[in-house]
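Note that one protein chain of the assembly has been removed; the remaining protein chains are unaltered in position.
Entry: chain A
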Amino acid sequence: MKDRLMDFDEALERYEPVLGFEVHVELGTRTKMFSAAPNPAHPDHHDAAPNTLIDPLSLGLPGSLPVVNEEAVRYSISLGLALGCEIAESSRFARKNYYYPDVPKNYQISQYDEPIAFEGEVEIELADGRRFQIPIERAHMEEDAGKLTHVGGATGRIQGAEYSLVDYNRAGVPLVEIVTKPIVGAERDAPELAKAYVAAIRDIVLSLGISEARMERGNLRCDANVSLRPRGQERFGTRTETKNVNSMRSVERAVRYEIQRQAAILAAGGTIVQETRHWHEDTGRTSAGRPKSDADDYRYFPEPDLLPVQPDRALVEELRAALPEQPVARKRRLKAEWGFTDLEFQDVVNADLLATVEATVAAGAAPGSARKWWTGEIARLANDRGVEASSLVSPEHVAELQRLVDGGALTDRLARQALEGVIAGEGSPTEVVAARGLQVVSDESALVAAVDEALAAQPDVLQKIRDGKVQAAGAVIGAVMKAMRGQADAARVREIVLERASQA
């Protein structure tokens, strides 16, 4: 069924959007949260076959008992600190009870009343540079659930399925769930803010090195809460929670969609049902899931199989001191240092090339040159091959290539050929230039001879140049560049052409 939507601008005129997010981050530890089974979120185990990263605890077999992964606790504390949170003096686990085949124990171990981290704030920046402070309610530790594949049935993923297949590799993967407080004041920036918030969490997680944070792999998952309240009303409206939002762009679209959908319902005198909604990437819509009331009856109680986690304060301070520069601050600093325009900088950020360009600059390239290589030729080649630009060539090689251009040894065109050689694995730029014979012909006498030959072959052009029609020189320059197989500096060739034409 197709939802009625209100025009976005009209919706914003009549209602104020209030947002909230729950972001799940899979930690990239070697093992699971409560057992020594290998963690599929660790790079070593990406391609594991179903049900090969499991042990008795992953399956909830009788007699198996959980033991907390100390590295996962450290990662969680670091993340909590990076979110500006307090780290609890004492924190404990709780059972969240529900019956579904993705949790074989019939409960998920999570945290309820004593999360590891609480009361934080994250600064985010919109594309135009405006900043927002996102209030963080809590960040708690828990375990991921297994993965279900629904098979059969005519009407789609879940409804009408004849049976389901379960892979428990993901069961027990360490998770941190980050919960915001209600976010007010975003107004018409609400969709963009949603995207910027998830991007900020991703950047923080990456800067800490605690997760690969790839949304398409499910390392980072976002549930977006949206509610509307009529202008002037104090009380929050009824919210919906949209799940299954697997890219930053989808987060933005899903929030926009919910604002428009809810506004249409409210304006027609209807009421919003508090429910889970599913985002559909293909249609760009959300659809109703289960109503909240029943399924939220999780009967949390303290996990009797685990003891409290009481982080040593010295460890907390050690982790605080080791925090990297906040990604938002880092971006601001790099943009200023590099002297890029908003657009230039955004190009780099959108292409996920910030660290790559930074490394290229560190290797000696001018920021502008580094940016041009990565967002230009290398991005094009990466796109052709369907891979990430940063996987094609190293920042050091790009800096070396640019040094050869700056030193006059390569033209831009030759440098592009050298780049292809480097990508093909033929060695460093210097080695490729030597092996392929790509140096710019700097032998003046060879250039002069080639120019004289070309002028002699095109006497009409020679006459035109002598008559002052300098643009006619192009034909001669082209002939010379061809004779030199492109390995000449075209500007220098032009100078010689004009010089020789006037002399002869």
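Points to keep in mind about this one:
Keep in mind that, in the parts below, a residue touches a chain if its C-beta (ideal position, glycine included) is under 8 Å from a C-beta of that chain, and two chains touch if they have at least 3 such contacts; residues count from 1.
By our rule, contacts and distances are computed from a predicted model.
The chain absent from the displayed complex carries the UniProt protein name "Aspartyl/glutamyl-tRNA(Asn/Gln) amidotransferase subunit C", chosen from "ABC transporter permease", "Aspartyl/glutamyl-tRNA(Asn/Gln) amidotransferase subunit C", "Ligase-associated DNA damage response DEXH box helicase" or "histidine kinase". Within the full complex, the residue among A:S90, A:Q233 or A:N383 touching the omitted chain is A:S90. Checked against the full complex, the candidates A:A41, A:A72 or A:A399 give a single residue touching the omitted chain, namely A:A72. Mapped onto chain A, the interface with the missing chain covers residues 29-31, 35-38, 49-56, 59, 67-73, 90, 92, 97-103, 108, 145, 148-150, 152-153, 158, 160-168, 276, 289-290, 295, 297, 299, 302-304, 306-310, 312.
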